[in-house]
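Mind having a look at this structure? Questions to follow.
All protein chains but one are shown in place.
Entry: subunit A
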Amino acid sequence: MKLNYRVVQSLQQLVYNYTNYHTMDEISDWIQQMEKDHPDVVSRMVYGTTYEKRNITLLKIGLNNTMPKKAIWMDCGIHAREWISPAFCQHFVKEILGSYKTDGKMRKMFKNLDFYITPVLNMDGYVYSWKDNSVSFDSIQDYSMTKSVNLPQQSIVMHPLVGISRNCCSDIYSGERALSEPEAKAVTDFLSANRNNILCFLTIHSHGQLILVPYGYPDIIPPNYDELVVGLAAAKAIKDVHGMDYTVETPPNVLYANSGSSRDFARLIGIPFSFTFELRDKGQHGFTLPEAQIQPTCEEAYQGALSIITYVHDKTFASAAYTETATLVLGLNGVITGKILCMECLMRI
């Protein structure tokens, strides 16, 4: 086992290595440490249990306020073998905690928002992925029989229509019924309960270098599609870091059609900005992204996520700042006409 904690003897401190992949136990310890190190802004919340009875934990990060606050949701590690995803959530937490005291903008966001960040959603699968490379895509209900379920596509909306399999051996088996998996239900319950306060839903995956916008189902466009092109600004922010191209598109155009995804569910219950990030690379290493690429991947994705979060924050809290941001991002005038489907229409599918 690699030495992941470096003891700085003169200061008697443990320094977490954000450029290595960590086991589930190490990440769980890190979650507790974050709360201990930053008690004024970080608190842990358990919002569900996995199939194997692990506590699904998020970090709630923000300055305390007696009033309910608007929120940003980010989940990582829903697909167990995408290790760069939990690595990114850890990096993101480190960055925002390291900057809110000195960076005025981040401090304002800490005041106005809470960040709800789940470092590893599919904990059972993540643990299993450290034992077996070929079966780690999904939550593991019975890994002796390798029956597994594609968690993001467990949502009740449009379940199950396209991009899924009814064969329990397929990697895109969507479960016996909608929300049959406890992990998926934990997320949808949390999102539903907090739908009026969550401004932005980000779910982090790999690979492909994509920013995916709703919907996964072809020929259906969300009513705020023009605002979802804020994803383009995020892709530019990413490219400015290390030159990597991330394509912004809907899944049916750039990958394959899928239905019932958590991203689409978030959008459909009214969370206005909902994105899937697919991090590095484009298939050469695929899911086994070398550790040497953790730092640059996280740096660029951080700028991309921050770009979206800043836009969403400014749109909600600072109308002057929003106007400037929106002009830069959108540069468009016009009214959407044509093939828009109302939420009620979509729910009847």
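Here is the rule we use: a contact is a pair of C-beta atoms (placed from the backbone, for glycine too) under 8 Å apart; a residue touches a chain by one contact, two chains touch by 3 or more; residues count from 1.
In the analysis below, contacts and distances are computed from a predicted model.
Novice: UniProt protein name for the omitted subunit, picking from "Cystatin LXN-type domain-containing protein", "Exosome complex component RRP41 homolog", "holo-[acyl-carrier-protein] synthase" or "DNA primase"?
Specialist: UniProt lists the chain left out of the view as "Cystatin LXN-type domain-containing protein".
Novice: Of the residues A:Tyr18, A:Trp83 or A:Phe277, which one touches the chain left out of the display?
Specialist: A:Trp83
Novice: Taking the entire complex into account, which one of A:Asp29, A:Glu52, A:Asp103 or A:Asp226 touches the absent chain?
Specialist: Answer from the full complex: A:Asp226 touches the omitted chain.
Novice: Please pick, from A:Cys89, A:Leu212, A:Ala235 or A:Val312, the residue that touches the omitted chain in the full complex.
Specialist: Among A:Cys89, A:Leu212, A:Ala235 or A:Val312, only A:Ala235 touches the chain that is not shown.
Novice: Specify the residue from the set A:Thr50, A:Ser85, A:Ser129 or A:Ser307 that touches the hidden chain.
Specialist: Checking each option in A:Thr50, A:Ser85, A:Ser129 or A:Ser307, the one touching the absent chain turns out to be A:Ser129.
Novice: For subunit A, which residues touch the unseen chain?
Specialist: 20-21, 83, 129-130, 133-135, 137, 142, 145-147, 150, 165-172, 176, 208, 218-219, 221, 225-226, 229, 232, 235-236, 239, 245, 247-249, 253-256, 283-293, 332, 334-340
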